[in-house]
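The complex appears here without one of its protein chains, the remainder shown in place.
This part shows chain A:
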Amino acid sequence: MKHILWLLSFISVFCFSQNKQLLYGFSDIPQNLLLNPGANVNQSGHVGIPLLSHFHLNVGTSKVTVYDLFADNNIDFNTKLKSAIYGVKSKDFFTATQQLELFSGGFAFGPSFKKDKYISFGWYQETDFIAYIPRDYAILAYEGNVGNTNRVFNVGDLSFKSELISVLHLGFNKKVNDKFTYGIRGKIYSSVANVSSAANKGSIVTRVGDNNLLSHTFNLDMAVQTSGIASLINDDNSNFSEDISTLRKRLLFGGNLGLGLDLGFTYQIDKQWHVDGSLVDIGFISHKKDVENYELNGTYVYEGIDPLFPETDGETADSYWSEIEEEIEELFKVDTTATRYTTLRPVKLNASLNYSFGKKRLKDCDCLQENGGYINRVGAHLYAIKRPKSPQFALSAYYYRRLFNGLDAKATYTVDSYTFYNFGLGISTHIYGLNIYAMADNLLNFKNIYDARSVSLQFGINYIFNKNEN
């Protein structure tokens, strides 16, 4: 029990959404091409500083925070646990995403007077986790079935997915004309480890029985699929570092492979308005190696047994009871299979409408700078991600400003599954071609990090070749 609690608290610390509302459309940072391969490209080339070019961490919980459960106040822990259990819905979840770019780069090409194409590439590692809160299990464990006659406990409340993958990608961006830019990115996924249990169905119900006082109905159709995990658990060594080195080998094509695609565009409506949009991670991973699945299937109605006058003649009550015991054991017997399976990547949608304004006033001539572009931009950004139970959405409004030459900032206000008060801030500097950026959202929650519904951090360092330097 204690272990389960620790696991829960660990999960609740580790919780996300993958939304990168601060980075999206931040055209000064090359990694924004990973969110929209068809974004406007300002630079003529870039090189990510290996291992430092992009780090992203996003943890989130749609309901219960660490502080809700573990606050050191004088409220009894069990009271807090109770209000946590009864406060959640089965669509509430914990989530976490982490990304680390191992290397990245890109360059513009085309006719020397008009380099209108851009190739970008890289390799990053991603960990992704989502678990819905198994509310009905929690209530059944908390109350038991007494007083819950006829209540249908949904075993489908158990739903989680987790994976560790590496992604090798190559993207192409083309500025067709002054109005339209599109981009496409191909990805090869290598799944290091995957565990998924997202299609559970069935129920447990206690009813008033026909022959006896109670009738218990078990209707179970459950499965957990894993790849890349069985070999780590079942190997003879208990040496963790050996497992780590096995994992490392799988990062590059050593795991279960998959393919994916990102699409995106930018359309300049007029000088000040533009729209853009993207679909990211349209793809799948085919799990063939090191697969171990667990299945639980069956239906059983149990009313008890008749020891004295069983309907089947010539059978003792005990052998009759043994049969029932066997049937129940069979129902709860977990079948292990090695059937290959395919997982779909969580597809993400981004779309934004943007308005630029305010040209920079030059000191030396007291006139507006003509070619420097606008220094302010506001916009609205819609983000959606496909999740096992239902898509999750986030809507952001932002203000972007070029503060000085070489210092850009973006502030966002986001409404999502976690909170209605998500303020974020990101800045990006350019010094002699070196681009450093850092972003964080849910700034209000930094007052008490344990009470945060979600926290998202991103930072990185790139070297950028500017067009005007060539």
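Couple of notes before you dig in:
Criterion: a contact is a pair of C-beta atoms (placed from the backbone, for glycine too) under 8 Å apart; a residue touches a chain by one contact, two chains touch by 3 or more; residues count from 1.
The rule is simple: contacts and distances are computed from a predicted model.
In the listed set "Cytochrome c oxidase accessory protein FixG", "Branched-chain amino acid ABC transporter permease", "Lipoprotein" or "Imidazole glycerol phosphate synthase subunit HisF", the entry agreeing with the UniProt name of the missing subunit chain is "Lipoprotein". From the set A:F284, A:Y302 or A:F423, the residue in touch with the chain omitted from the display is A:Y302, counting the whole complex. Residue A:A317 is the one among A:I269, A:A317 or A:A380 that touches the chain missing from this view. Within the complete assembly, residues 1-2, 5-6, 9, 66-67, 69-72, 76-78, 81, 140-147, 206, 209, 211-216, 302-309, 316-318, 321-322, 325, 406-407, 425, 427, 429, 431, 436-438, 440, 443, 446-451, 459 of chain A touch the chain that is not shown.
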